[in-house]
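All protein chains of the complex are present and in place, except for one that has been dropped.
For clarity, chains are labelled A, B and C in written order, and residue numbers in each chain start from 1.
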Amino acid sequence: MNVERTDPTGVTKLAAAERINFAQASTLALHEAMRTDDRVLLFGEDLADREGGGVFKITKGFSTEFGDLRVRSTPISEQAIVGAAVGAAIAGMRPVAEIMLMNFVTVAMDQLINHAAKIRYMSGGQTNVPLVIRTATGAGAGTGGQHSDMLEAWFAHTAGIKVVVPSSPADAKGLLLSAILDEEDPVIFIENTRTYRTMGAAPPPMLRVPLGKANVVREGTDVSVIGYGRPIMDALLVADRLQAEGVSVEVVDLRTVAPFDLETILASVAKTRRAVVVHEAVRNFGVGAEIVASIQEELFSDLKAPIRRVASKFSPVPYSKPLEEAFMWNAEEMYGAIRSTL
Amino acid sequence: MNVERTDPTGVTKLAAAERINFAQASTLALHEAMRTDDRVLLFGEDLADREGGGVFKITKGFSTEFGDLRVRSTPISEQAIVGAAVGAAIAGMRPVAEIMLMNFVTVAMDQLINHAAKIRYMSGGQTNVPLVIRTATGAGAGTGGQHSDMLEAWFAHTAGIKVVVPSSPADAKGLLLSAILDEEDPVIFIENTRTYRTMGAAPPPMLRVPLGKANVVREGTDVSVIGYGRPIMDALLVADRLQAEGVSVEVVDLRTVAPFDLETILASVAKTRRAVVVHEAVRNFGVGAEIVASIQEELFSDLKAPIRRVASKFSPVPYSKPLEEAFMWNAEEMYGAIRSTL
Amino acid sequence: MNPIVEEDERPSEAGAELGPEFFRTVYRKFWLIHRCDERFRAVITSGRASLIYYPVRGQELLAAAMGAVLRKDDYIVTTYRGLHDQLAKGVPIDRLWAEFLGRLDGTCKGKGGPMHITHPETGVMVTTGIVGSGLPIALGLALASQVRGDGRVTVVSFGDGASNIGAFHESLNMASLWKLPVVFFCQNNTYAEHTAYANGTSCAHVVDRAAGYAMRGVRVDGNDPAAMAGAAWAAVEWARAGKGPTLLEADTFRFKGHTIGSSSDYVPKDAIAAAEKVDPLATFRPWMIAKGYATDDQLGLIEGEIEAELDHAVEYGFASPFPPVEELLTDVHGQGVSQ
Partner (left out) sequence: MNPIVEEDERPSEAGAELGPEFFRTVYRKFWLIHRCDERFRAVITSGRASLIYYPVRGQELLAAAMGAVLRKDDYIVTTYRGLHDQLAKGVPIDRLWAEFLGRLDGTCKGKGGPMHITHPETGVMVTTGIVGSGLPIALGLALASQVRGDGRVTVVSFGDGASNIGAFHESLNMASLWKLPVVFFCQNNTYAEHTAYANGTSCAHVVDRAAGYAMRGVRVDGNDPAAMAGAAWAAVEWARAGKGPTLLEADTFRFKGHTIGSSSDYVPKDAIAAAEKVDPLATFRPWMIAKGYATDDQLGLIEGEIEAELDHAVEYGFASPFPPVEELLTDVHGQGVSQ
């Protein structure tokens, strides 16, 4: 019997794995969601099997297993893609639309900001827009100025829309499942092309990670590192290094960037009285600024040192390797920033 | 002789006025710029005389005076409008494109973010994009969820593009003139529909107000209020009120929101050791967050109180009058915030 | 009519369904729209209410005809200039008045306002203030119907000016590829704000663009009750039968400027005069009687009933309270299991 026929997506085998990577986490979450709720629809450029199952192959086999009605490749028409998701969501479906790379949301901002985010409010709560936009981005792979941006701060600044950035494959899977199956709000789910092949522990089937709750990934007492996404992995390494030097670092992973879990942040900083905020997006007017501003407002007299930010530099993403390296946040800067608070 | 023929824009009369409003400030600046530099082109929806000279009548008479080659009404095609501005700027012109209301930039973000802001950088400095986007917005006139947003934080988070929000007619005129005639970078110039008829002193002809420099509108010693745009007018009134109560408030108007004049901000706060940041955009992840984060980073041990933010609430802009009033920042909140720092 | 429509697809003037009763329904909707539009303009001009209003004077008939063709559970998406579409689809007039006035009993608790009327019970799913943005959303509504096989049709209204924005193009292409049950209803009132059709749109008729999407394209005189109803009926049935989308362009006119209070100096006098000659407000009533679809008395009765309904609606709207301030921060997010 043909394996492709019985398990076109390969998830049966994947589901048994003890470790999975970020790409596989998305595949598993999408598959479990599709199986659980037939209102879940997938569409985006090239993602059906006729087109090879997506440029990152995350949805390979899905159109074969779930059919062409529920899984569709689209033309290069991001406004139509997001708009179709908005309409389908209002009509009671749970569309998961893919915007191949995050810079391409720039052609679909109207649908996301003026419509997806606001329709529930403007209708006085009569209609919901439970859609998920999966998109990918990230610097470090030489994709240059128009294919690498982290734009989550724009969405965070918009009431009515949620932003999720996972920092481990298990979180990616659990958060994506929650976003698709449990949310009534539009969710932007940001994957990182640089870590698609990065492995981590596989969570049990159908395990959801709720949105809106931060995760204290590592407990510590001297300083809080608060962030999300890829830099959390570096933060854990830096924390190890500092542990060896006698400094106890707490690492708080927001998981949901907006609306973020201020309570957990404040609890951590109230304890450590020092904080460093980290993210991959450029520093100026980034998500980190809001976190800093909120902390200082609430814990002003508890703080022992200025809150530092570690983020990418304020320029377009350069192509040339050494410039791209210099553009990105790095572990050394994190180390320095943490040290500076002590 | 027909006045319309000799002075179709009416600026001859206007130029003699001692007081002008914000709409007239834009008219005067555009007119002086068009007259000074024939590379200046205007285009946008309805702005030529065949279409009545614009919905706000700011460009009335311009196409008659400067001709149809330099002043054009466009179809409803914001991507084409901004893209045409990008191309014309690269080719050496100084286009001023109008996006009627700020929410409509959401359909043109790609041209602004991926292109206007980055082309200079990505070309290694070979090409400039000296365009100005004039747009208008503002809550308080019952225009609801899709016609009232302040989105300047998005642009501020993008390297390569400048953001200007004037707080007086004189500033509006001077800043717009500089943006058009002197800048090599793309500039977003944000007007406020609610204050188009608000009057102020008229500046002398051709007086430029340079970008990038904040203005200490009122000196004070006890607390710094830092902001831009419409709330600056309220801040001045609140400062009067507090003056009467024995509190000396310094008011710093950023004028250029991005890149902002950190030096002037720090000088002010170093003196007063207390700060309140104000803006019309929603509070969460707004421009204010960056200002707060920057101040606390630089002046941590000088600060006597947490820096407060006064801004609009975090929701879409509601239609119903009482809700819209509750949505907007207000002078009472400003007063309370300032008081809380003392 | 556009050549892309074959002869046998053109509906007869009536079709079985489009008889006297049908046209009496159209008339009722037509008159309701007309009087409601007039009364909005009156409360605004008189200063009793202050709001930005986009008059529909001139476009009553085409919306009434479309509304009469649609099922209650069909979906529509419309724009800021949407009163006619909303009323034709059946939105309760009193709640609509309350919404326009920003009151708690409005369709959207006063939070949306005139540019954002939503009333899912009557299929009014989205009203948008962004030109062209309804079209992509209509794709999704139609997609949901296609997946569920629920037989619903989605009609999205937009203006001539909207045919020049990117969203129009992407939507027609995708709808054609996916054979979605959607009708793209272009109400060509010859102006986009202050820009005359030909100064913004490069082709002679919006429907000329249908060929670029291999889509059924039909142009119809929106002032001709039979032609308009027939074209609406055919486009909706075409979609309902699973044959795919139609670009339906109805010629009409906007008599009262872009928004209330804005001038119309830029509109040539002779264009107005020509439009007045074919204005359904002058022609539709006599046509009903001449056709024998209703007597003068019957129409008078309808008109009287509508006046009473409107009296009630206006009163209801003004009597409704403003929403309490707590409403500012509700409905921003849904509950969701995650929360």
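Following the convention adopted for this analysis, contacts are C-beta pairs under 8 Å (C-beta built on N, C-alpha and C of every residue); 3 or more make two chains touch, one makes a residue touch a chain.
Computed from a predicted structure; not experimentally measured.
Undergrad: Determine which of the presented chains are touched by the chain that is not presented, and list them.
TA: A, B, C
Undergrad: Have a look at B:Leu30, B:Val55 or B:Ala84 and name the one touching the chain we're not showing.
TA: In the complete complex, the chain left out is touched by residue B:Ala84.
Undergrad: Could you tell me which of A:Asn103, A:Ser167, A:Thr272 or A:Ser294 touches the chain that is not displayed?
TA: Checking each option in A:Asn103, A:Ser167, A:Thr272 or A:Ser294, the one touching the absent chain turns out to be A:Asn103.
Undergrad: Which listed residue, B:Gly212, B:Pro322 or B:Gly336, touches the chain dropped from view?
TA: B:Gly212
Undergrad: Would you indicate which residue among B:Pro8, B:Pro95, B:Pro203 or B:Pro316 is in contact with the undisplayed chain?
TA: B:Pro95
Undergrad: Which residues does subunit B use to touch the chain missing from this display?
TA: Residues 41, 69-70, 72, 74-75, 77-80, 82-93, 95, 107, 110-111, 114-115, 119-128, 130, 159-160, 162, 178, 181-185, 208, 210-212, 259 of subunit B touch the chain absent from view.
Undergrad: If the hidden chain were put back, which residues of subunit A would touch it?
TA: Within subunit A, the residues touching the omitted chain are 45-46, 50-52, 55, 73-79, 103-104, 106-107, 141-147, 313-316, 318-323, 326-327.
Undergrad: Going by the touch rule given at the top, which residues of subunit C touch the chain that is not shown?
TA: Its contact residues with the unshown chain are 164-170, 172-173, 176-177, 199-204, 208-209, 211-215.
Here is the rule we use: only the chains that are shown with their structure count from here on.
Undergrad: Taking the mean of the C-alpha atoms as each chain's centre, how many Å separate subunit A from subunit C?
TA: 40
Undergrad: Using the average of all C-alpha atoms in each chain as its centre, how far is it in Å between subunit B and subunit C?
TA: Roughly 37 Å separates the two chain centres.
Undergrad: Where in subunit A do residues touch two or more other chains at once?
TA: 79, 107, 110, 114, 121-122, 159-160, 259
Undergrad: Counting only residues that touch at least two other chains, what does the list for subunit C look like?
TA: 106, 108-113, 116, 128-130, 166-167, 332
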